[in-house]
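All protein chains but one are shown in place.
Should a chain be cited, it is by its letter among A, B and C, assigned in written order, with residues numbered from 1 in that chain.
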Amino acid sequence: MDTKQLKQKIVFTIFGMMSFVVVAILVIILGFIVFRGIGAISWEFLTTAPKDGMTKGGIFPAIVGTGCLVIGSMIFAFPVGILSGIYIHEYLPENWWKKFLRMMTNNLAGVPSIVFGLFGMALFVNYLKFGDSILAGSLTLGILALPVVIRLTEEALKAVPDGLRLGSYALGASKIQTIQKVVLPVAFPNILTGLILSIGRVSGETAPILFTVAAYFLPRLPESISDQVMALPYHLYVLATSGTNMEETRPMAYGTALVLVSIVLIINLSASLLRRKIQKKNKMN
Amino acid sequence: MTHAEVKNVNVWYDTIHALKDVSLKFEPNTVTALIGPSGCGKSTFLRLFNRMNDLIPSFRMDGTVMVNNQDVYSKEIRIDEIRKNVGMVFQKPNPFPKSIFENVAYGLRVNGINNKAVVEETVERSLRQSALWDEVKDVLKKSALELSGGQQQRLCIARALAVEPKLILMDEPASSLDPISTARIEELIFELKKTYTIILVTHNLQQAGRISDLTAFFYLGELIEYNLTKKLFLNPDNVQTQNYITGRFG
Amino acid sequence: MTKARRIYEKIVTGILFSSSTITSLTVILIVVFLFREGIGLFNTTPTEKNYVIAVSRQNTVPVITSNELADIFNQDITNWKQLGGRNDSIIRLTLNDLSGIFTEEELGPNLENFPQKLNEYVKTTPGVILYLSKEYIPKNFAGRIIPVKKISLLDFIFGKHWYPTSTPIPQFGIWPMIVGTLMVTFGAILFALPFGMATAIFMSEIAGNRLRTIMKPVVELLAGIPSVVYGFFGLVVLVPLIQRLFGLDVGETVLAGSIVLGIMALPTMVTVAEDALNSTPKSLREASLALGASELQTLFRVVIPYAKSGISTAVILGTGRAIGETMAVLMVTGNSTHVNYSFLQPTRTIPATIAAELGDTSFGGVHYNALFALAIVLFLFTIIINLSVEVIKNRNKEVNQRG
Partner (left out) sequence: MTVIENNIKQLKNDLLQMWSLVIYQMEKARFALINGDPNVAREVRVNEKRVDAFELKIDMDSENVLLLNNPVAIDLRFVLSVLKINYNIERIGDYANAIAKVAEHASGPMPESILQSTHLPEMFFTAQTMLQESYNAFEKSDRNHLNILFGMDEKLDKPNRNANKTISNLISENPENTMMLLDALSIIRKLERTGDHILNVAEELIFYFDANVVKHSKLQDDIS
């Protein structure tokens, strides 16, 4: 073996080892949380409210709260995101306006989540006087999810072959008919994948809900959209940093982390399973 | 004397038997065209000579492939040494996103030749050989991507010539070019034949007829007929060959 | 086409159009609200409402900046000469200091006599500086109310002190946070770049198909974990580890933040960079290999140069993710607002500051405004990042179109 080959072998081995480290990091993080958290998980943990300074009881209100926020944000983000994705991809020609909209979407996607939190607080909580409420939090999270939904919708539409559209036009269908009857049905599974992914993103966000909805401690369940709620990520933050008795809240924190991670990962996994299924189906056709 | 020879070669991809017991001998200073329907194994066959098939994980082969009296698949020989001795031109012009000069110099540089005078001389020689020198001699620093498609393909040929190969493989070298560029490439191949042995995959039978001395017809992984081009096109020995070249296939 | 159908199509198009404007509208609204709230910081004097700063009439210092004020009350400045005034040592007087100067009888049980006493005191003490509620200032005040300069942009950005709640005067210098943000981000990139690139290269160039199909979801999973979980992990594992490893008093350091952020930036980097590497046409690789280049040479001379712009996009996007990240950093960097240039000291980033302090502010107060101003800085950072991604993409498109 000469130097050229030897060099290649060494460099590739280093790359391999480094990527092994990356994979190991994930395994360690997940393993750690599962290993430590599994002990805290019980039926009671999942179904009751925290008590005794959050050292006992469960996280049920936080689970419900996160559910409310996810649903609320999606009610806003799905229709707006999908419609605007359709408009940008199907209606706009390549002009400055489309470029502008794209740029704005990208910018919005790049805005740090804490800025969303600030914005939500300034607009929804203070200016529109929603107060700290599910409404304000959901809208904030919805705006956060919006660029993700738009971009994934666009991607899904891009994957629809142009031939299908032209074929439909050639048969005398109008643009809306083409979109409704040809484009959307084909793009639907991919759009769905995108939506699931955005749910995954929203359910783990903390910063945007800090000042718009999240309650430090609120053992009852919300009754209307103007109520505050607890949320899993924020609850984990609270347990991890500001519990009254750190030693005793730790197991609760591990448990909460495990629940949160499981929820997010299950959502993401189902998205990627769905995607794989679609790909397989497309391959068969 | 340049020789390329293939003896009893079988190739598999997973369970697909892509080449079945093919034996063929190539004469020096000739152009041999490989024809046959898509998926007949002609590209696989072409890529045996510089072991490009090795890039495909499921690739398996037995038999011998000799280039210049060296066993290409012998354990002792280095793969990049083989590839250096065998030039390859691809279907679509694929210049690197570098300057014209650096494209041609690439093969030298990766093989450790960095002497400025040598590199410059080789680049000029290769560009002259590929009939591109007069068109690009003043813009050698320009990006290769700014050339026209036909020029790009001739640049790719120059790039292959720079490492002084014995054998040149061409995988449908003119299939993406307009007729005028195609004609120039064909002329070039005709010139190169004086110095090199060329194996050419083509779907264009007229092209095979125009530029090749010998033609091999592949079908379903088998070498059906190997003959003088004129003979094969006027009176093929095999009825399958005739059916293929006359378009009565099926 | 019937009329009804035409109207229907018009309506649908209208709905689609208005949906598409919502993102732009939101971005504009974000800008408007951030500036609306943030700009207030530069329009008001930073002192508390209804409080005034006053000096003796003999005093020649015309105006005073909030930093100077803070220095005076911290006793860093003790003579008016230091501020360009007369050579008088500074005597601070706040409500808390009264008992040292006046007796209770002099002031009366409800401080009725205080304004008058104050006038006398000010007349006789040229070096005095008062910080008092307006109600104690007599009508015929013998002293001079000295205006406090508004906070300037330069003070805001380069001010080294962030004491948003100190009295008499809060200080809003965000330099520590800028340094903290940049250091943590830089550290994160330093960590994520080699590992991210190595992983991307390994996945797209070296690993076999089977290994890739395992690794890709793993990296995607890494992207899916919520940031607060990373923060939690950092807090309970990384922080104690760093503390023990370097023998520090506290483990919450820039280093901890960098590592956690680096891990979080990894998936973005790997995914984008791998896409970029994969976008290199197969034929280019083959051409290079066919010329006798080794895989390594092909990688560094052909694949990476071709994917250059995609890789830079990956790095920038990773940076963007790291700069804006809030919760994880908040949990592991120790929340110190002192300027710190060491990786083994605590620090605080801009997003973490906002997250930590916004809950304690009153709506419309100076502190509230200051946090929004901080958010503007952060927003500008990310806008710059996004625009540079855009520029790189466009340049790349041009290059490819030429080809």
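Throughout what follows, a residue touches a chain if its C-beta (ideal position, glycine included) is under 8 Å from a C-beta of that chain, and two chains touch if they have at least 3 such contacts.
This is a predicted model, so every value here is computed, not measured.
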Item checked: In the full complex, displayed partners of the excluded chain -> B
Item checked: Residue, one of B:N8, B:S74, B:N115 or B:N235, that touches the chain absent here -> B:N235
Note to self: In the complete complex, the non-displayed chain touches which residues of subunit B?
What the structure shows: 205-206, 209, 233-236, 241-242, 245-248
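Methods note: only the chains that are shown with their structure count from here on.
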Notebook entry, point to check: Mapping chain-to-chain touches, which pattern fits: line, ring, star, complete or other?
Noted result: complete
Next item on the list: Please indicate which chain is farthest from subunit C, where distance is taken between mean Cα coordinates of the chains.
Entry: B
Notebook entry, point to check: Which chain would you call central, comparing Cα centres to the global Cα centre?
Noted result: A
Check: Per the centroid of Cα atoms for each chain, what is the distance between subunit A and subunit B, given in Å?
Finding: 51
Note to self: Centroid of subunit A to centroid of subunit C, CA atoms only: how many Å?
What the structure shows: 24
Notebook entry, point to check: What residues in subunit C touch two or more of the other chains?
Noted result: 294, 297
Note to self: Multi-chain contacts only, two chains or more: what residues does subunit B have there?
What the structure shows: 80
Notebook entry, point to check: Which part of subunit A faces subunit C closely enough to touch in the complex?
Noted result: 4-5, 7-8, 11-12, 14-16, 18-19, 21-23, 25-26, 29-30, 32-33, 79-81, 83-84, 86-88, 91-92, 100-101, 103-108, 110-115, 117-119, 121-123, 126-127, 143, 146-147, 150, 174-176, 200-201, 203-207, 210-211, 233-234, 236-237, 240-241, 250, 253, 257, 260-261, 264-265, 267-268, 272
Next item on the list: Spell out the residues on subunit C that touch subunit A in their complex, using ranges where they run on.
Entry: 1, 5, 8-9, 12-13, 15-17, 19-24, 26-27, 29-30, 33-34, 36-37, 194-196, 198-199, 201-203, 206-207, 215, 217-222, 224-233, 235-237, 263, 266, 270, 294-297, 320, 323-327, 330-331, 351, 354-355, 358-359, 363, 371-372, 375, 378-379, 382-383, 385-386, 389-390
Item checked: Touching residues on subunit B, where the partner in the complex is subunit C -> 50, 52, 55, 57, 80-81, 83-84, 86-88, 90-92, 94, 96-98, 106-107, 109-111, 143, 145-146, 156, 159-160, 163, 169
